[in-house]
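A single protein chain has been omitted; all remaining protein chains appear in their positions.
Now for chain A:
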Amino acid sequence: MKEQEYINDLKEIKDIMNRSSRFLSLSGLSGISAGFCALVGAYFAYDILYNIGYNRTIIGQKKIDALVVIGIVTLLAALGSALFFTFREAKKNGRTLWDLQAKRLLINMMIPLVAGGVLTLSLVEKGFIGLAAPLTLIFYGLALVNASKYSVSELRGMGILEIILGLLATQFIGYGLWFWTIGFGVLHIVYGTYMYFNAKK
(Lines give C-alpha, C1' and ligand atoms only; values in the text may rest on other atoms or scores of the structure.)
Protein backbone atom coordinates (compact mmCIF):
# COMPACT_ATOMS: atom_id res chain seq x y z
CA MET A 1 0.00 0.00 0.00
CA LYS A 2 2.82 2.33 0.91
CA GLU A 3 4.33 1.70 -2.51
CA GLN A 4 1.19 2.80 -4.32
CA GLU A 5 1.17 5.96 -2.25
CA TYR A 6 4.70 6.82 -3.32
CA ILE A 7 3.90 6.14 -6.96
CA ASN A 8 0.94 8.49 -6.72
CA ASP A 9 3.14 11.12 -5.09
CA LEU A 10 5.65 10.93 -7.91
CA LYS A 11 2.89 11.19 -10.52
CA GLU A 12 1.45 14.22 -8.79
CA ILE A 13 4.87 15.87 -8.52
CA LYS A 14 5.48 15.40 -12.23
CA ASP A 15 2.07 16.83 -13.02
CA ILE A 16 2.66 19.89 -10.85
CA MET A 17 6.07 20.50 -12.42
CA ASN A 18 4.57 20.30 -15.90
CA ARG A 19 1.54 22.42 -15.18
CA SER A 20 3.49 25.11 -13.36
CA SER A 21 6.23 25.59 -15.93
CA ARG A 22 4.50 25.00 -19.26
CA PHE A 23 1.53 26.39 -21.11
CA LEU A 24 -0.45 23.27 -21.94
CA SER A 25 -3.71 24.63 -23.32
CA LEU A 26 -2.50 24.61 -26.92
CA SER A 27 -4.81 22.23 -28.70
CA GLY A 28 -4.05 20.50 -31.98
CA LEU A 29 -7.15 22.14 -33.42
CA SER A 30 -5.48 25.57 -33.18
CA GLY A 31 -2.68 24.29 -35.42
CA ILE A 32 -5.09 22.77 -37.92
CA SER A 33 -7.21 25.93 -38.15
CA ALA A 34 -4.14 28.18 -38.55
CA GLY A 35 -2.81 25.91 -41.29
CA PHE A 36 -6.14 25.98 -43.06
CA CYS A 37 -6.19 29.81 -43.01
CA ALA A 38 -2.67 29.79 -44.47
CA LEU A 39 -3.78 27.53 -47.34
CA VAL A 40 -6.72 29.80 -48.18
CA GLY A 41 -4.45 32.87 -48.04
CA ALA A 42 -1.90 31.15 -50.27
CA TYR A 43 -4.61 30.36 -52.81
CA PHE A 44 -5.53 34.04 -53.18
CA ALA A 45 -1.89 35.11 -53.29
CA TYR A 46 -1.17 32.50 -55.96
CA ASP A 47 -4.05 33.84 -58.02
CA ILE A 48 -2.51 37.33 -58.06
CA LEU A 49 1.03 36.13 -58.77
CA TYR A 50 -0.03 33.64 -61.42
CA ASN A 51 -2.04 36.20 -63.33
CA ILE A 52 0.98 38.40 -63.94
CA GLY A 53 3.38 35.57 -64.75
CA TYR A 54 5.57 35.37 -61.70
CA ASN A 55 9.35 35.12 -62.36
CA ARG A 56 9.12 37.11 -65.57
CA THR A 57 7.23 40.27 -64.81
CA ILE A 58 8.22 42.83 -62.21
CA ILE A 59 5.54 42.96 -59.55
CA GLY A 60 3.87 46.35 -59.50
CA GLN A 61 2.99 48.36 -56.41
CA LYS A 62 -0.71 47.57 -56.75
CA LYS A 63 -0.05 43.84 -56.68
CA ILE A 64 2.25 44.22 -53.70
CA ASP A 65 -0.44 46.14 -51.84
CA ALA A 66 -2.95 43.39 -52.57
CA LEU A 67 -0.47 40.76 -51.36
CA VAL A 68 0.15 42.69 -48.14
CA VAL A 69 -3.60 42.90 -47.50
CA ILE A 70 -3.96 39.15 -48.10
CA GLY A 71 -1.03 38.52 -45.76
CA ILE A 72 -2.49 40.60 -42.95
CA VAL A 73 -5.99 39.12 -43.29
CA THR A 74 -4.54 35.59 -43.34
CA LEU A 75 -2.43 36.28 -40.26
CA LEU A 76 -5.38 37.73 -38.33
CA ALA A 77 -7.66 34.86 -39.31
CA ALA A 78 -5.03 32.27 -38.34
CA LEU A 79 -4.30 33.95 -35.01
CA GLY A 80 -7.97 34.43 -34.23
CA SER A 81 -8.97 30.85 -34.94
CA ALA A 82 -5.92 29.46 -33.08
CA LEU A 83 -6.78 31.62 -30.07
CA PHE A 84 -10.40 30.46 -30.21
CA PHE A 85 -9.43 26.78 -29.95
CA THR A 86 -6.80 27.49 -27.27
CA PHE A 87 -9.43 29.34 -25.26
CA ARG A 88 -11.81 26.41 -25.61
CA GLU A 89 -9.14 23.94 -24.51
CA ALA A 90 -8.29 26.06 -21.45
CA LYS A 91 -11.96 26.28 -20.50
CA LYS A 92 -12.45 22.54 -20.93
CA ASN A 93 -9.60 21.79 -18.53
CA GLY A 94 -10.66 24.47 -16.07
CA ARG A 95 -7.50 26.50 -16.55
CA THR A 96 -7.14 30.23 -16.86
CA LEU A 97 -5.90 31.31 -20.27
CA TRP A 98 -3.88 34.33 -19.26
CA ASP A 99 -1.54 33.16 -16.51
CA LEU A 100 2.16 33.27 -15.74
CA GLN A 101 2.88 30.40 -18.14
CA ALA A 102 1.03 32.05 -21.02
CA LYS A 103 2.90 35.31 -20.47
CA ARG A 104 6.23 33.52 -20.40
CA LEU A 105 5.41 31.58 -23.57
CA LEU A 106 4.35 34.72 -25.42
CA ILE A 107 7.39 36.77 -24.42
CA ASN A 108 9.84 34.06 -25.38
CA MET A 109 8.09 33.46 -28.69
CA MET A 110 7.93 37.14 -29.55
CA ILE A 111 11.69 37.78 -29.19
CA PRO A 112 12.84 35.84 -32.28
CA LEU A 113 9.58 36.60 -34.09
CA VAL A 114 9.85 40.39 -33.77
CA ALA A 115 13.58 40.38 -34.56
CA GLY A 116 12.92 38.33 -37.70
CA GLY A 117 9.91 40.41 -38.67
CA VAL A 118 11.81 43.70 -38.47
CA LEU A 119 14.76 42.25 -40.41
CA THR A 120 12.47 40.89 -43.13
CA LEU A 121 10.59 44.18 -43.47
CA SER A 122 13.76 46.21 -43.80
CA LEU A 123 15.17 43.82 -46.41
CA VAL A 124 11.93 43.81 -48.39
CA GLU A 125 11.97 47.59 -48.34
CA LYS A 126 15.44 47.49 -49.88
CA GLY A 127 14.14 45.27 -52.66
CA PHE A 128 15.05 41.79 -51.46
CA ILE A 129 11.48 40.51 -51.80
CA GLY A 130 12.64 36.97 -52.55
CA LEU A 131 14.14 36.66 -49.10
CA ALA A 132 10.84 37.32 -47.32
CA ALA A 133 9.59 33.71 -47.43
CA PRO A 134 12.83 31.97 -46.33
CA LEU A 135 13.49 34.50 -43.56
CA THR A 136 9.98 34.39 -42.11
CA LEU A 137 10.10 30.58 -42.11
CA ILE A 138 13.51 30.49 -40.39
CA PHE A 139 12.58 32.99 -37.69
CA TYR A 140 9.18 31.38 -37.13
CA GLY A 141 11.00 28.08 -36.66
CA LEU A 142 13.42 29.65 -34.17
CA ALA A 143 10.48 31.14 -32.28
CA LEU A 144 8.81 27.70 -32.07
CA VAL A 145 11.99 26.00 -30.85
CA ASN A 146 12.33 28.66 -28.17
CA ALA A 147 8.65 28.43 -27.25
CA SER A 148 8.74 24.64 -26.89
CA LYS A 149 10.57 25.03 -23.58
CA TYR A 150 7.51 26.79 -22.20
CA SER A 151 4.78 24.75 -23.86
CA VAL A 152 4.01 21.39 -25.44
CA SER A 153 7.20 19.63 -26.59
CA GLU A 154 5.86 18.99 -30.10
CA LEU A 155 6.57 22.63 -30.98
CA ARG A 156 10.29 21.83 -31.03
CA GLY A 157 10.06 19.32 -33.86
CA MET A 158 7.82 21.61 -35.87
CA GLY A 159 10.23 24.52 -35.33
CA ILE A 160 13.19 22.51 -36.57
CA LEU A 161 11.28 21.50 -39.71
CA GLU A 162 10.33 25.15 -40.36
CA ILE A 163 14.00 26.18 -40.08
CA ILE A 164 15.11 23.45 -42.52
CA LEU A 165 12.35 24.48 -44.92
CA GLY A 166 13.42 28.13 -44.67
CA LEU A 167 17.06 27.29 -45.36
CA LEU A 168 16.02 25.17 -48.34
CA ALA A 169 13.91 28.06 -49.63
CA THR A 170 17.00 30.28 -49.88
CA GLN A 171 18.12 28.01 -52.73
CA PHE A 172 14.84 28.40 -54.58
CA ILE A 173 14.17 32.12 -54.54
CA GLY A 174 11.06 32.79 -56.60
CA TYR A 175 9.25 29.75 -55.27
CA GLY A 176 8.75 31.42 -51.89
CA LEU A 177 4.98 31.05 -51.95
CA TRP A 178 5.27 27.27 -52.28
CA PHE A 179 7.59 27.03 -49.30
CA TRP A 180 5.30 29.36 -47.38
CA THR A 181 2.31 27.17 -48.14
CA ILE A 182 4.14 24.05 -47.01
CA GLY A 183 5.58 25.69 -43.88
CA PHE A 184 2.61 27.63 -42.61
CA GLY A 185 -0.18 25.54 -44.13
CA VAL A 186 0.76 21.89 -44.49
CA LEU A 187 3.11 21.65 -41.48
CA HIS A 188 0.58 23.29 -39.17
CA ILE A 189 -2.12 20.87 -40.26
CA VAL A 190 0.16 17.81 -40.01
CA TYR A 191 1.46 18.75 -36.56
CA GLY A 192 -1.97 19.89 -35.37
CA THR A 193 -3.48 16.55 -36.34
CA TYR A 194 -0.61 14.70 -34.65
CA MET A 195 -1.05 16.73 -31.45
CA TYR A 196 -4.81 16.34 -31.52
CA PHE A 197 -4.69 12.56 -31.62
CA ASN A 198 -1.74 12.31 -29.24
CA ALA A 199 -3.49 14.36 -26.58
CA LYS A 200 -6.61 12.18 -26.77
CA LYS A 201 -4.75 9.11 -25.56
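FYI, a residue touches a chain if its C-beta (ideal position, glycine included) is under 8 Å from a C-beta of that chain, and two chains touch if they have at least 3 such contacts; residues count from 1.
In this text, contacts and distances are computed from a predicted model.
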Protein that the absent chain corresponds to, by UniProt name, given "Acetolactate synthase small subunit", "Transcriptional regulator", "Iron complex transport system permease protein" or "Carbohydrate ABC transporter membrane protein 1 (CUT1 family)": "Transcriptional regulator"
From A:7, A:107 or A:121, residue that would touch the chain that is not displayed: A:7
Interface with the unshown chain - residue positions in chain A: 3, 6-7, 9-10, 12-13, 16-17, 19-21, 96, 99-100
